[in-house]
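Notes to accompany the following structure.
Here the complex is missing a single protein chain, while all its other protein chains stay put.
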């Protein structure tokens, strides 16, 4: 089978189900559906090594919130999306201790900029609490870090974060990153939350540059936002959907390498969704209303 | 047949040839190939109404320069690409008189920003010649205009340009715009030059907001740079290439609307290609070496 | 006397009063003070040629709104400042007809970017009314134009605007520009409105590139925002304030040429004030609440 690229556990499960083995039962994986603020939410739990093997992702919980109705721009869209993302994230993370929020990705490449852009909407409080402890006693300490990209830093994100963890001693890390989805309709319209950290390249097992509890010593929660579809994956899906079974992977990869599928108004969508996620993180970490966040971030 | 989207005359001709009518001969169109600085260049001349009808584009000459070898980044890539684009454009335009260079498109959306970005590399001389005629007697007068987008100006590009033409009285207009190609390999790797002006929507005939000799009273030369492939067009091409004949247009459009295919490093590629085109325009208009342009534009 | 640079009529009057002639009465100028939304507002009317001569500015009304209390960031600061600027502007302009809003200045130089930045907060409606007249019947037609700078366009702002006026036929023009103030405390804290248009260089009389009723055929209202103090002017004021009477202009100019005094956080202040002015223009032109503007501009 053509190896399709996806960073969503939800889609890895779909791909498994579509594959030849679908006659057998998917062992070690549990999937449940619910609604959150009216948004369909799917939870995929990878329970053991069989699940890891089947879906190619580490054990843990993966929640995918489908915000596509959000994009209809009804009057209260922003508030509802913030609450949906925020309350799910809140349920996932430890309820106490300092948080370090990491924005991964390249701020100079629009579809990859969703991590650093999100940080612009996160309320940074650690330094305020340190210098004015009485005034800011109602806030949870939050620090932020933009990793930049290897080509402009020379330092792996995991190295830089490990160094920072040794100084800041956070109780948890929230890492925000752009993802690739397999489906056009999920691009800039879904958010995946997980408690597994981020393994660059999405492999299972010990990856040297993973950002997770094992490498960093603190729990790492990932917030992933699909902003692109890999063009070769889209092509393969289209062909298979039309009954072509034997897609030649090499040819398809070659003719579509370095290409991605994105919304035409990706610049605007990435800005909008980054703000939803940033406010969602504030919702999960602080005891604040959205209007209060507006006032503090203006 | 599925109506595929392309702004390249070269591809309109390819589509015609692929279509059912390919048994008949394409009347009113002449195509020739040559090399320019080593880059393959195709010239499509639409000679009469039969050609207009067949290709859906107005009469005139369309040159497509394939710069893909350019992107191999050999030592002299930039200079050669500038000369290739510049000398072809020079052969197309009047050799005397003031030029007005128009950058169409939205500078806030990367694939659409190629027009305004190009202007940053065009040597602007009109005001210098006016104020210091002796010092700048060796230059041709060049002015520039960034049209912006309708949503932020409230004014159609053609209206704004018409007003400016009445003040500036240029002998010719060069209009730079982003295009959609049908083929991934042509994206950010080709330049189309034409002497037909730009008809928004690519229709033939009297379009109210066209930028051409008819509406503006001066010859309009278009420099078009494909930066995206329409996702539905890519999908249709893939399916047809695999022997699926009856592609359901409506379904395909619906599932891919508002999506485009671009290079992953579109930000960088648009910047690079804009500089090639800007310098190419200088090459066509002024009697300057590339190093002299560097010095004047720094 | 040292020739101090100011673009504010209010300050031109102050300078006249400080000068040797202060024993005589200032003829042809009337000044009145009032409060607007709690902000001190000074109106200087230049009534005839004597006033023009004395203050070096064309006949007409100049309103200076002192927003410095605004910067204390009280809860309702933004709304109050918008209403103060908006209602004064509304009282100055014709109550009907299409408006063309011009943003003068260089968007790449922070203190000069206040004009183009303001346009980002102005509601553009002309194209919407043209295409959907029924839906937008409640709005006044507004178009916008960013002149850019001569070095990147080759076209004088007045030429470009004149061309646009011939196409758009506005009933009035509102031109937004950065000013130089003489006083540090007025920088990024005041707005000057006038019905005289803008004369680049601030001279009286027929200036070829003026933007006013005479050159454009429609009334031109200027919104000026002081963002800098000329460093030589500051120096001269300091020295004279300390009893030094004979300031050597040439020496002072030479050692301070090309220098300006601005707030340390000029980037933020220019962004904030541009939004106040943009919303103020909406307040003057449309029948909308601030919350409605938020919704339409998001």
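General observations
Labels A, B and C are assigned to the chains in the order they are written; within every chain, residues are numbered from 1.
Here, contacts are C-beta pairs under 8 Å (C-beta built on N, C-alpha and C of every residue); 3 or more make two chains touch, one makes a residue touch a chain.
Quick caveat, the model's predicted, so the values are computed rather than measured.
Of the chains displayed, those contacted by the omitted chain across the entire assembly are A, C.
Within the set C:3, C:53 or C:255, the residue that contacts the chain not displayed is C:255.
One of A:60, A:86, A:115 or A:148 touches the chain omitted from the figure, and that residue is A:148. Of the options A:126, A:207, A:256 or A:275, the residue whose C-beta touches the omitted chain is A:126. In the complete complex, the residue from C:99, C:172 or C:235 that touches the missing chain is C:235.
Within subunit A, the residues in touch with the undisplayed chain are 119-120, 124-128, 141-146, 148, 150-156, 159-160, 162-168. Residues 108-111, 184-185, 187, 228, 231, 234-235, 238-239, 242-244, 255-256, 258-268 are the ones on subunit C that touch the missing chain.
One rule holds for everything that comes next: only the chains that are shown with their structure count from here on.
The remaining chains, considered with subunit B omitted and nothing else moved, group by touching as follows: A | C. Of all residue numbers seen at the subunit B-subunit C contact, over half occur in both copies; the interface is built from largely matching residues.
The geometric centre of subunit A is 46 Å away from that of subunit C, both derived from CA atoms.
Centroids built from CA atoms put subunit B at 38 Å from subunit A.
Between subunit B and subunit C, the centres computed from C-alpha atoms are 39 Å apart. Among all residues of subunit B, none touch two or more other chains.
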